[in-house]
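For this view, one protein chain was removed and the others were kept in their places.
Chain lettering (A, B and C) follows the sequence in which the chains are written, and residue indices restart at 1 in each chain.
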Amino acid sequence: MNKKTVFLVAGGDLRQTYLAKSLSANSKVYSIGLDKKITDKKIIPLNSLEDLKEKVNYVIMPLPVTNDGVNINMPFFDEKISLYSVIPYLDHNAVIFGGKVGKESAIFTYKGFEVIDYLEREELSVLNSVPTSEGAIQLAMEELPTTIYGMNVLITGFGRISKVMIKALIGLGAKVTITARKYSDIAWAKIYGCRAIHINDIEAFLPEFDLLYNTIPAVIFDEQRLALLKENCLVIDLASKPGGVDFETARELGIKTIWALSLPGKVAPITSGEIIAETIQNILSERGEL
Amino acid sequence: MNKKTVFLVAGGDLRQTYLAKSLSANSKVYSIGLDKKITDKKIIPLNSLEDLKEKVNYVIMPLPVTNDGVNINMPFFDEKISLYSVIPYLDHNAVIFGGKVGKESAIFTYKGFEVIDYLEREELSVLNSVPTSEGAIQLAMEELPTTIYGMNVLITGFGRISKVMIKALIGLGAKVTITARKYSDIAWAKIYGCRAIHINDIEAFLPEFDLLYNTIPAVIFDEQRLALLKENCLVIDLASKPGGVDFETARELGIKTIWALSLPGKVAPITSGEIIAETIQNILSERGEL
Amino acid sequence: MNKKTVFLVAGGDLRQTYLAKSLSANSKVYSIGLDKKITDKKIIPLNSLEDLKEKVNYVIMPLPVTNDGVNINMPFFDEKISLYSVIPYLDHNAVIFGGKVGKESAIFTYKGFEVIDYLEREELSVLNSVPTSEGAIQLAMEELPTTIYGMNVLITGFGRISKVMIKALIGLGAKVTITARKYSDIAWAKIYGCRAIHINDIEAFLPEFDLLYNTIPAVIFDEQRLALLKENCLVIDLASKPGGVDFETARELGIKTIWALSLPGKVAPITSGEIIAETIQNILSERGEL
Partner (left out) sequence: MNKKTVFLVAGGDLRQTYLAKSLSANSKVYSIGLDKKITDKKIIPLNSLEDLKEKVNYVIMPLPVTNDGVNINMPFFDEKISLYSVIPYLDHNAVIFGGKVGKESAIFTYKGFEVIDYLEREELSVLNSVPTSEGAIQLAMEELPTTIYGMNVLITGFGRISKVMIKALIGLGAKVTITARKYSDIAWAKIYGCRAIHINDIEAFLPEFDLLYNTIPAVIFDEQRLALLKENCLVIDLASKPGGVDFETARELGIKTIWALSLPGKVAPITSGEIIAETIQNILSERGEL
């Protein structure tokens, strides 16, 4: 990537704006359809693709790329710009990046262009677990009239988000318990300073917790388990569909439950944009194009 | 303290309610003038002091004890109850506890009763620095479109709040810089994982920070220093009057500043009440009355 | 596993003794060929297999099981006991556990007995990285006339040992740098509080380090890289054969290098024995035999 490399950042939310800023430090960056309230001297905004007077090496599509399968997801732009309309402006070696790329990629691959989904990169998932963790902690701080310090917190699962949350919650002085199935996960959780309990044995411990974070995308918390929780235990579910909680039953039992999805873009759009920019740079570096 | 010990918890905000709850685990607790929305089977609420049929060993007055010098600070009660009116209900060895005790204590000491200000206890100040720290971090999370992780944070001073914040912020992955005057404080800050810079040398570093917490109650951040900050640096002032920031100038320079006082009662009233209860129990334990 | 379950712990070093102790808390444990200096009321020592008057459910062989392919590895026993000679004492459902099980397992599997190598369990590798990490830190403390605190430490690789060492070294106040190839490992290393540098870019940083731990089993430190190290940088190689250092060249360059293998059994035999016991109990628990 050098000063002659040309990026086009198209559509999306605040994350795309900060991604464009981040990339503009070392490259020429055009943008179309970003939030107009935030401007940056280094980014060249386009009103129309026709204003582009040079070929583009890399297009950065938003997350998700499209909502209707035809046009770029562009909530801050009055007109519609179709995915197809970008093709004439592409350098013959151009690469299209996007998040949650679906069947629409065929439009580009059919013409011989490579399409890369940055959401499939492991380091992006790792880095995104940081804003997710902070958003989840902020939620608990806002909801609870107690400190995180001294609280008994249960985290289900030992994936990326759990690992980041452990470090943050222990730093804040919570007493953290992890429940997982694999004995090696249990070993790790203990090494990282948690109490760790096998998922088969967790029920006896459920009445102890003041705060519960679920990260397992399967309904772990059915009526039987929900009934074991403390009355004022706060449940924050971070798992994607179907979530880990029987929300209906939780409501009937009077247990406060929050299903918190897509936290990175909500609580830290700047950081989220920078994470995508960093991931794209890693990809280019691996390809020897940086 | 045993089951025969009688407490009267009078007035105040939510903290008094949770303090009463905490004490009721091991003692008989009457209350008057607490928030009626929150009840607890173990606490005996009084409509009037006249309903008290036994002598009281310990009265817990709120923080502050009084706003007008005459009546107990009792925002959730319709009638006024004077400090003086409590006296007939006191055991001859009774002790009166309160926060920010002023000249009004003379009413009791004149009659031979001991008055203890729990706010003057070192452990209460230490424990209160935990909710202050969490409240200060929550504020930054809410205000900023970035994660705390990776942020350059400056904390001025190395008192109780700074020490607690260091641990929490490092747990969250911030890069923390402390500035202080004493070389031993600088040594400690480094041992606790921070960069530490003598206050005389701080100016050269000011442009680096994304977030600044002030804990020094003296106007450290005058025009000259504010002008050195990054445009979008968030300043959170935790120092009591006069604060550490020239707020007027900060506004003119477009630097966002929040003067965050009395955080414990606001962000964590339950914890704050429990902290006061724990402090009172420590005092009783030291006196051999527990 | 219940009081009627019968274990036979055979041969090996101090680890087997503590493993036997650990198992004897909940089961009947016979031993043969352990170090006689350490006894425990709950373990029943045998002078000969012929003294066994009941069938054995589980045999715990040492690590490694055998040195000559025929007899059990039994350094503390005067006579030789062949693997084969154990067979008549086995319950028909008996399971044989051992470490580094090789072709000798055929003796048992041919007769229909299951043989399990506990060294292949992930949690054992995770747990063993703790004594390895401590042994590696102890070595540096003993060799260096400086504190770990404040030292610039490089760790190559981001496997189990590296992860455990990061936590310990940061606790001691070292400045830790990780070098790895995968971008997701680099992301994790940063989250855990390290500086992280891609292996392709490490050479420019090599002159900074006071202490270097290698965990990659490939000769990373050839003449070119060794020549970049500080003269008094201590190199501790934790990688199995071939190790990560050209030891010959290191000696010529005057760089002190220690190849530290098999640390768990050396620095913490009790803990190592307990780790094996815990792993065996996990296996039995998974099989529903506990």
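Points worth noting:
Definition applied: a residue touches a chain if its C-beta (ideal position, glycine included) is under 8 Å from a C-beta of that chain, and two chains touch if they have at least 3 such contacts.
Treat the numbers as computed from the prediction; the structure is a model and nothing was measured.
The missing chain, though absent from the display, is touched by one residue of B:72, B:127 or B:212; that residue is B:127.
Screening C:62, C:131 or C:243 against the full complex identifies C:131 as the residue touching the chain left out.
Looking at B:70, B:106 or B:187, the residue that reaches the missing chain in the full complex is B:187.
In the complete complex, the hidden chain is touched by one of B:26, B:85 or B:282, namely B:282. Along chain B, the points of touch with the absent chain fall at residues 121-123, 125-127, 130, 163-164, 167, 182-184, 186-188, 191-192, 279, 282, 285-286. Where chain A meets the missing chain, the touching residues are 149, 170, 173, 191, 193. Listed for chain C, the residues touching the missing chain in the whole complex are 14, 130-131, 134, 137-138, 141-142, 144-150, 167-173, 267-271.
The rule is simple: only the chains that are shown with their structure count from here on.
The mean-CA centres of chain A and chain B are about 36 angstrom from one another, to the nearest whole unit. Put simply, the C-alpha centre of chain B and that of chain C have 50 angstrom between them. Counting only residues that touch two or more partner chains, chain B has 149, 170, 173.
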